[in-house]
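Step one of this worksheet: look at the structure below.
All protein chains but one are shown at their positions in the complex.
As written, the chain order gives the labels A and B, with residue 1 at the start of each chain.
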Amino acid sequence: MSAISIQSVSKRFPNGFEALKGIDTEIQSGSFTVVLGPSGAGKSTLLRLLNGLETPTAGAVHIGGEIVDAHRLRHIRAQVAMVFQQFNLVDRLSVVTNVLTGRLAHRSWVGSVFYLFRTEDMAVAQEALARVGLTDKAWSRADKLSGGQQQRVGIARALAQRPKVILADEPVASLDPVSSEEIMGLLREICDRDGITVVVNLHQVELARRFADRIIGMNSGRVVFDGPPAELSAQALRTIYQREGMEHDNSLDLALAYA
Amino acid sequence: MTTVSILRWPTPNGLPPLPVVVSLCAVLGAMWLTASLVEVDFVRLAGSMGKMAAFAGHFLVMPDWAYLPELFDKMLETIEMTVLATAIAIVVSLPLGVLAARNATPHIAVYRVVRDLLSLMRALPELVWALVFVSAVGLGPLPGVMALALVTVGFMGKFFAESIEVVDHKPVEGVRAHGAGWLQVRVFAMLPQALPDFVGTVMYILDHNLRAATILGLVGAGGIGYDLVMSMRLFQYDRLILIALAIYLVVTLLDRLSDQLRSRIIHGART
Partner (left out) sequence: MSNISRLQPASPTPTLPPRPRNLFPVWLAALLAVLWLIVRDLEISFETLAYGVADIGEYFSRYREPDFSDLSRYLELMGVTLATALWGTMFALVVAFFMAPLAARNLSPHPAVYRAAREALNFMRAMPDLLLALIFVAALGLGPLPGALALGVHTAGFLGKFFAESLERVDQGVYEGVTSTGANFPQLVMYAGWPSILREALGYVLYILDRNVRMASVLGLVGAGGIGLALHDTLRMFDYGQSAALILVILATILIIDYASAWLRRRLG
């Protein structure tokens, strides 16, 4: 069975905005998928459905065969980790503690509310930190790190969960090009070595081309492209990025020529 | 199954961070030492649960409806004391706030004297001032208003001075460059900047003063406080329940009102 199964999913927000209009797709275990599209296409919403941060108004999402619903969130989230555009670390806490929050689903809450962890948890955290190359910053406060470093802490936190799936919602949008390379490389390496399914939201076409096994292009809440990077032609790009009323505008082609 | 693992904290040495340990010990130590002073006695507390329950039962009586008009008068008096005292305090603390602000005061000595004066005014609780003023001018709402106004000036003067001290100096320089006099600089450049914060402070102070005003009657300084204590002493629960309810309603009403006003003013200041 596939790692992620999205069946006829639609999402309509209380203010009437329809973010997703009938998405049907399967994501294979161990694959590296990039969801590409302009702002407002529904990429974020789609990703957030996968770990229960949003609930669909129609259809269902299954992770590893189990349905994602309100009752099983802790169980689902123990296997599905998320990396955020704004890193979403707890500023005051140390890097280590931030990474350790990835173990919270695996601990009963009695010890963890006192900030007590088992040695196995500490070992997992150390391993995750070593994997992202931040061992020497372990005891620094999270907000004292640079953007790229903070995102690596975010990835370490995700790794500490020992997840089956890692979701990354625009992980490099707030980073400079060099850090972006680092982060995308790290995610790709994690996917290849550990066999973790990775789904990344991006709006940078070049990064998508270079790192993805499969690209899902979205526009206005629908999937408008689904295939390997090789098939991502100029025509396909135009379909993904076009806005209403811009069909005959050549500024889009100009922008995409440099993407 | 795993064997019992050692638990540790996420610090280099596995122990909780030093500042946490030190402050926790200090606080717990202070409490341990002062327990006898406060006559903390958990046995007594547990035992008195029964008495508390019985006491609560006393409130399940028919309220003394005949008392309502008098209650209304007293509550109105309480509210009026609050409003009057706060209004007086605003008028007095505006100039005092200017004098107590380092960037607006005419002379550093004036600044120091006024700051100390304000500090003294708010050092004593309203009730203590009320005691003193009752002793000076007699019973009634007057000493209550005086006490409230005095303490409020102490707080508002300080808040206002601090707001003035953080105003942007560019408008001030701009106004000065056009030849504005001493007073004009303060009125036209400093005050308008400090005012939005000040309004929020006034709301908060009105809230606080209303609560303070409800108890000033305890020492004869007007308001519902006297009736409150008397009905308690005379076991007039049928009145007490009305009084408690009235206080709760009025305080809550003002609370909601000030929340609303504050959010509307914040929006206004931002647009």
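The working rule: a contact is a pair of C-beta atoms (placed from the backbone, for glycine too) under 8 Å apart; a residue touches a chain by one contact, two chains touch by 3 or more.
Fair warning: this is a prediction, and the values are worked out from it, not measured in the lab.
From the options B:97, B:157 or B:222, the residue with contact to the unseen chain in the full assembly is B:222. Within the set B:30, B:61 or B:166, the residue that contacts the chain not displayed is B:30.
Among B:96, B:114 or B:127, only B:127 touches the chain that is left out of the view.
Looking at A:5, A:31 or A:51, the residue that reaches the missing chain in the full complex is A:51. Against the chain not shown here, chain B presents residues 27, 30-31, 34-35, 37-41, 44-45, 48, 51-52, 55, 76-77, 80-81, 83-84, 87, 119-120, 123-125, 127-128, 131-132, 135-138, 140-142, 145, 211, 214-215, 218-219, 222, 225, 228-229, 232, 244, 247-248, 251-252, 255.
The omitted chain makes contact with chain A at the following residues, 51, 53, 73-78, 80-82, 84, 86-93, 97, 101-105, 109, 112-113, 115, 154, 157, 161.
The criterion applied here is as follows: only the chains that are shown with their structure count from here on.
Chain A and chain B have centres, each the mean of its CA atoms, that are 48 Å apart.
In the complex of the two chains, the chain B residues touching chain A come out as 2, 5-12, 16.
Across the complex, chain B is touched by residues 94, 96-97, 100, 111, 115-120, 122, 125, 139 of chain A.
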